[in-house]
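What follows is one structure encoded as structure tokens, with my remarks underneath.
Apart from one protein chain that is not included, each protein chain of the complex appears where it belongs.
Our next item is chain A:
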Amino acid sequence: MQKIKSLMTRQGLKSPQENIHDLSPVENFRIPSKEELRELREQPTDPQAQQEIINSIEEVYFSSDSFDIVKYELEKLPPVLSLQEMEEYRDKLKQQQAAVSKKVADLILEKQPAYVKELERVTSLQTGLQLAAVICTNGRRHLNVAKEGFTQASLGLLANQRKRQLLIGLLKSLRTIKTLQRTDVRLSEMLEEEDYPGAIQLCLECQKAASTFKHYSCISELNSKLQDTLEQIEEQLDVALSKICKNFDINHYTKVQQAYRLLGKTQTAMDQLHMHFTQAIHNTVFQVVLGYVELCAGNSDTKFQKLQYKDLCTHITSDSYIPCLADLCKALWEVMLSYYRMMEWHEKHDRDEGTASSSVSDGSNVIGAEETNFDRGYVQKKLEHGLSRIWQDVQLKVKTYLLGTDMSNFKYDDFIFVLDIISRLMQVGEEFCGSKSEVLQESIRKQSVNYFKNYHRTRLEELRMFLENETWELCPVKSSFSILQLHEFKFMEQSRSPSVSPSKQPASAISTTITLFEQYCNGGNPFEIQVNSKDDETEDVLASNGYESDEQEKSAYQEYDSDSDVPEELKRDYVDEQTGDAPVKSISRETLRSRKRSDYSLNKVNAPILTNTTLNVIRLVGKYMQMMNILKPIAFDVIHFMSQLFDYYLYAVYTFFGRNDTFESTGLGLSSSRLRTTLNRIQESLIDLEVSADTTGTLTAVEERKEKVPSPHLSHLVVLTAGNTLYGLAERVVATESLVFLAEQFEFLQSHLDAVMPAAKKPFLQQFYSQTVSTANELRKPIYWIVAAKAIDYEQMLLLMANVKWDVKEIMSQHNIYVDSLLKEFEQFNRRLNEVSKRVRIPLPVSNILWEHCIRLANRTIVEGYANVKKCSNEGRALMQLDFQQFLMKLEKLTDIRPIPDKEFVETYIKAYYLTENDMERWIKEHREYSTKQLINLVNVCLGSHINKKARQKLLAAIDDIDRPKR
């Protein structure tokens, strides 16, 4: 009912058709019976009324389903039932029902056609549906059939498909793995091709790739294999790195460096590299030396291979020493050059990278850049540090080699060649790391001193031979001769020319700014060139025995060449045979001039007096000076040795001509204490006195003996005993004056020697000059004294004087014959001197000394003679004066020497006779030059005349007094 009511209420809102349509499919509501419909029709059809009626229907009736209307109505009944009311109420209900029925009937009627129509449609729909159901059923049946037929296969298919896809993936992996496995081969190929960065890159990629496949069990194996390979690569890389040391190749090195960078081991590589360089140096030198040692040993003995480098070096023969040294230097040069080029590479690389990184340095690779910066800094530091370490290594190796062989027997040029190589090496060192090469310098100093000692010993022996063969003949040279014309002194000319100062060298160094490294960077070897140019460079320095070949020297002697070829022969007429100096006329003029100066330099101009041996010494000095220039560090030793040359010459001249025990003891102070000290020093330091004696005894330190030379012997050809040659005066003059000449040359060289002398050793040089060189002309005294002492027969004169009566009572007008005899002796001496001077120019100082000695000796003899007088009168004293005056007068005609030496000595002695007692006492005290005997005799002679006995006693006591402190 309720539904109906809602239907009815809705009716007003919707069309009835819709209503019905709405209802019909959903509810099967009760269709009102015809009766009811009729009844309803009977009822007033006033819709209004009807509506009111319907409206009056209690709401309850329109409520929902399970409402029990009967019970509701019953319960509503009042407790007191009134029929009427009940009737009424029943009517009312009936009415209501009628109205509703009517209404329903109306509605039904109204909707009938629509209903029918709808029904039809429902029916057709039903049919359609039934059809569809059939189709559906069929379809389902078919589907089932189909299902039965198809699903299993397709599932299998799908599964297979999926499997296939998986397998394809697997295949891919396997292929990759296979490739990975194969890369190993490729890797080793790449290694062979030395493509290290590629190999490492590949290897690292492989590792990365492998790690993505690490679920495969085979991969772990592969992984370890790759790891092995990587290690192997590293090893190979290390080997490659070691190759750098010997032969730097930019491409090679770049690859290696890249490789290390990939490995992230740049620093390790550096450490490793330095180790390799050290190793390379060692191996190189060892191989080079071993090669030579084995070559020289001639057999394939393997014992050398086990030797230490140091011991190996001692097996080098002197033959192979130089080529081996050159090769050693060459090899070491290559190692150093590699290092140098490597540094260069790093510099360049750093620069390039610096610019590259500065342009790209943003964000992401800042850390990386920092790291590389750090690496770079490390590498740079390491490289710089390595320079001096490597150089130190090289130096030590070369030092060991240098000192391994005793070079003292090397030829001069060979030795110089060694020095050249080493100085070249030091230059390399200087350029390499600014090193002063102290190690090399020290070892080369050692060897030089050793070598030079030996060289010097030989030269000294040779000098001894020269001296022993020397007949002290004048070696004819031009008057304008200067040692600078000698080949050996050519170097001085050169150094004197524009600027003497040592600043010359750095200047030339600056002008050739190109370093050896730059010069030989692209091949070639600084030590190679040396070998080639060896001959040209060293030839002239050596000329060991003076095979001079020099324009300058030629000019010094060319005029002597007259008797060698025809054109010169023609000139001969105009050239003096002796001096070759100038045409005859000027010679004579020269001669006249010299005659004025000295009687004894007659037909010779003042050409220097020197001997073959002197020349030899001078040449040696020249060579020694060249040595000094080359060997600045041992300059002192060289000068020391040079001084020995002079010492030995001086000593020889002295022992040959000046040593005379009888005259030395006369106490005339012939040789000054200075000279004696010098001679003693030379004898002690230089002269081996034991050689002449039997040598079986004392082993006085062979080493010390080595430094010494035996005393030379005068050549048998030199005769010093013949009176008519004035006891070898010519030879004596030549010898002594050649020594003086030599001393002059040394004086001349002093400043040069001083310049090369280290400051600390300068006193030695000064001492040498002041104590030795300057004593050279002091040798004249003892040497010429011997001549003077023998040239005139003083004994004979003493005898003649003894026969003279001095106690004469009258003044004599005639001098005594002893004066004539003495003068005759002097005349003979003068003649002989003249004769000698025809052979040898006798320089003025020499003739003066000779005359002085002779006169002095004569005067002393005269005084001695006067002191032998037993009795003397005043007249006798006058006679003495007369005799002496006569002597002086004649003597002054013979000689130019003024004043006559010791003239006072005689005159004072004669005149002392006239002194009174007191004066004589004073005189005795003042004149100590007279001997005690002479003084006593003077007093005794005076006794009878003006000195009494008492006075005599007093005077004798005075003589005794002055005599005593003398002893």
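Criterion: a contact is a pair of C-beta atoms (placed from the backbone, for glycine too) under 8 Å apart; a residue touches a chain by one contact, two chains touch by 3 or more; residues count from 1.
Just so it is clear, contacts and distances are computed from a predicted model.
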| item | value |
| --- | --- |
| Protein that the absent chain corresponds to, by UniProt name, given "28S ribosomal protein S22, mitochondrial", "Exosome complex component RRP41 homolog", "Pentacotripeptide-repeat region of PRORP domain-containing protein" or "Ras-related protein Rab-4" | "Ras-related protein Rab-4" |
| Chain not shown: contacting residue from A:Ile422, A:Val449 or A:Cys475 | A:Cys475 |
| Full-complex contact with the absent chain, from A:Leu187, A:Val418 or A:Leu615 | A:Leu615 |
| Which residue of A:Arg175, A:Lys214, A:His282 or A:Lys411 touches the chain not shown here | A:Lys411 |
| Residue of A:Ser715, A:Ser821 or A:Thr932 touching the missing chain in the full complex | A:Ser715 |
| In chain A, positions touching the absent partner | 318-319, 408-411, 414, 454, 457-458, 461-462, 465-466, 469-471, 473-477, 544-550, 553-554, 557, 560-565, 577-578, 580, 611-612, 615-616, 695-696, 699, 702, 705-706, 715-717 |
